[in-house]
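The structure appears right after this line, and notes come after that.
Rest of the complex left out; these chains stay put.
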Amino acid sequence: MSDAENFEGAASAAPDQVAQFQTHKKGFVPTLQHWLHVNPALVPLIVLVLSIAIFGLLLGAKFFSPFAMTLILQQVQIVGIVAAAQSLVILTAGIDLSVGAIAVLSSVIMGQFTFRYGIPVEIAVLCGLAFGTAVGAINGWLIAVMKLPPFIVTLGMWQIVLAANFLYSANETIRSQTIEAEAPLLQLLGTTFKVGADADGRGGATFTFGVIAMVLIFAFLAYALRQTAWGRHIYAVGDDPEAAQLSGVNVRKILISVYAVTGLICGIAGWALIGRIGSVSPTSGQLLNIESITAVVIGGISLFGGRGSIMGPLFGALIVGVFTLGLRLLGADAQWTFLLIGLLIISAVAVDQWIRKVSV
Amino acid sequence: DDHKTTACLITKTDTNPFFVKMKEGAEAKAAELGMELKSFAGKVDGDHETQVAAIETCIADGAKGILLTASDTSSIVSAVTQARDAGLVVIALDTPLEPIDAADATFATDNFLAGELIGQWAAATLGDAAADAKIAMLDLAVSQPSVGVLRDQGFLQGFGIDLGDPNKWGDETDPRIVGNDVTQGNEEGGRKAMENLLAKEPMINVVYTINEPAAAGAYEALRSIGREKDVLIVSVDGGCPGVENVADGVIGATSQQYPLLMASKGIEAIAAWANDGAKPEVTPGKNFFDTGVALVTDKAVDGVDSISVEDGRNLCWG
Amino acid sequence: MEPILKGRNLVKRYGKVTALDHCDFDLYPGEILAVIGDNGAGKSSLIKAVSGAVIPDEGDVYLEGKKIKFTSPIDARNVGIETVYQTLAMSPALSIADNMFMGRELRKPGWRGTFLRQLDRKMMEEKAREKLTELGLMTIQNINQAVETLSGGQRQGVAVARAAAFGSKVIILDEPTAALGVKESRKVLELIQDVKSRGIPIILISHNMPHVFEVADRIHVHRLGKRLCVIDPKDYTMSDAVAFMTGAKDAPQSGDMAEV
């Protein structure tokens, strides 16, 4: 062992060559699997396309028409918008149960500020959005600074906001006709425009500003998550908050901003809700939390945080929309539809898992 | 068969026996008339969006008409208008829309009247004791849906209590009211709400309940403390288990409504519309077709019309 | 002589990365076999493949000449192969004693153990303390302390103690002294010698050449996912070993390879 002191020197002559393993080809299925593994958002997209194709085959033109297709978009717009917000939160390994309540109370505020207090509708809308943002920020503060678990904070907030909603609104609906006459801005996101309708304006593809808002929100978040530091930090916080903190991420700031943005998007969802249902209704949106989480998870975002692509939940929401409409058109009754949607949820995720697994 | 006339039935939920019977009634009638029926329901009471989506689905499906029990009576109006514009006839069942003429017709129970009948009966049964009754109000949900408010306020009116704002419950100041609590319209909620109010005031002697499952739950709570014999429970619905409960003395009186009738009338109206574009008539003197309500009790009192438990049994549903 | 544990043609791929590339492997009875190689050469993947922690894509593993298929580390443990993984495999929130006996808890004697399936915590704590003391690790103050409250080195010590206490056929140590202090490392080396003297063969992965040359009977040099060569530490110097594993020198011909 006379070389004890300098044996390490022997390494210096080592080649700096990069290890080269032979790449292995195994045919189509593994290649597909690998490709999907690298682009996980494609999995829900494929499920979506397949389910549209299957229902299209079963139902023909009734389903496979511009009218029905855009109808699905309209039906999922609220859940879609909220799912975008929910995705952000879930990427940080959190969860937000208060999304639906925030959306509804935001819409009630927009309505009541306009009609009860006579505030100009533009300002009332801003107040509604500000309210959503503020509630979100409080959630974020409790989670980031007080270090309370997101589930429990937003569970509490859900109850608080919902009860406040009923107390404040006195469960009064503001009617569509009144809004249309006096504050049409509230219904802005419900504005429709048709493409390819018949002379009476029937049939054809129908889009609403709300649907466009949904798509824009997803596009915006996709950009922010991939192309900005804020987005990378969201993934880092969800992945391992302690490591993120140690490696220089301001975890508090990220969490508070994520919940605040979530609140803001819920405010927008509240606005879109007015557009969609015409009126301001305090009882709407009760299931938005479960529905948005379902969309997110079908969309392939891990509930443990840090993994998944934001476009997934959009496809997730659409998958549920396609199944709901498709099954109803097939004549399944409500309970059977629920049962089948339950099966769908499990199988969509099972397919996803299958595609991802094996040594890809 | 593509040539069959399609009708839609959209209920608030399909977990409440009331709506289950409504659906059965509609199905039976549709089968008889050779129509196809598609039924939809919200997931929970108050689930408005699912109803909107259901209306849209019916339009997409090319249905001729819709029978609707709306969760949110005024918000649903724009969706209903959309359907009517698309050439469908829309008939409100059980729950009138706001405004009522937003639908082509309404076949409903008068819920306020249903409440009023049990209120009058309770007051008359107590006689002089009504002046210092201790009343528990077991309502539906914190969101105060309109059926719940109408029955609650109808009951108080019938009992002779000042309503305050007739559009909400809980704002009354009469000291005879021990309190309001919510039941979600089921046994469990009924029991818990009753227990809560009993803890507040153990000597409660009149219990208003939103429906019969809630009444059954309230009875269990009373039974567990041995007070089931000295309390008057009144309710609304007239489902078969409820009528049996009247027979057994669990419930003193209940206001019976007729969902099967609503449904079959509704299907007939859609068939008529599909055949010759005829729209249904309303009950004279009212702006809707009243499918009627009857007080079921074996302890009839003067001044309040009622039918016997036996008659109730023959007319009951579910 | 028949190897006690043998791998042939093992292949393990992770996506595009081939961590094991038709790799062979032999461990003979009673020996200490060191496995050395660059970072990422595939050492951990190799021992995972022979201890049931991953299932190789191709190739076979033989125990005492019989082909075996481990589908989980439990299978390997059941036949007496005990492994300290590089990631340590501890449950952070559980106590040291819980971790040491994880998966082979002792039950109370008599009916409380048989019918109530009650654990014999006292016995487990005692034995755990004993094992740690043997390793000189009793700077740990409390055997019921959660593992997450231990320093990196203390944790590694617990993992090694666990393997040493339970391995009956083969003990595999993946960089057992990486986080250990001088004193603790010495104890682990002593322990390795001690285990060997009980006749149990050991696989030792280490980047510490003096340690490797001190204890190994043979050295398996791993490079680019394969066994490059096996050398006898008495025939080569540390410099040679380092040169082989880093590719600075060509490997000796198989004729020269260390035989048992």
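To keep things simple, chains are lettered A, B and C as they appear, and every chain counts its residues starting from 1.
In the analysis below, a residue touches a chain if its C-beta (ideal position, glycine included) is under 8 Å from a C-beta of that chain, and two chains touch if they have at least 3 such contacts.
Keep in mind that what you see is a predicted model, and the values were worked out from it rather than measured.
Displayed chains are single representatives of each kind; full-complex composition is A x2, B x1, C x2.
Going forward, only the chains that are shown with their structure count from here on.
Per-chain CA centroids place subunit A at a distance of 46 Å from subunit C. The geometric centre of subunit B is 72 Å away from that of subunit C, both derived from CA atoms. For this pair, subunit A with subunit B, the centres built from the Cα atoms lie 37 Å apart. Multi-chain contact residues of subunit B (touching two or more other chains) are absent. Listed in rising order, the residues of subunit C touching subunit A in the complex are 12-18, 21, 40, 57, 209-210, 213, 224-225, 237-243, 246-249. The residues of subunit A lying in touch with subunit C in their complex are 1-4, 6-15, 17, 19-24, 34, 37, 359-360. If you check the complex, the residues on subunit A that touch subunit B are 62, 67-68, 71, 74-75, 78, 163, 166, 170-171, 173, 175-177, 202, 276-287, 324-325, 328-329, 331, 333-335, 338.
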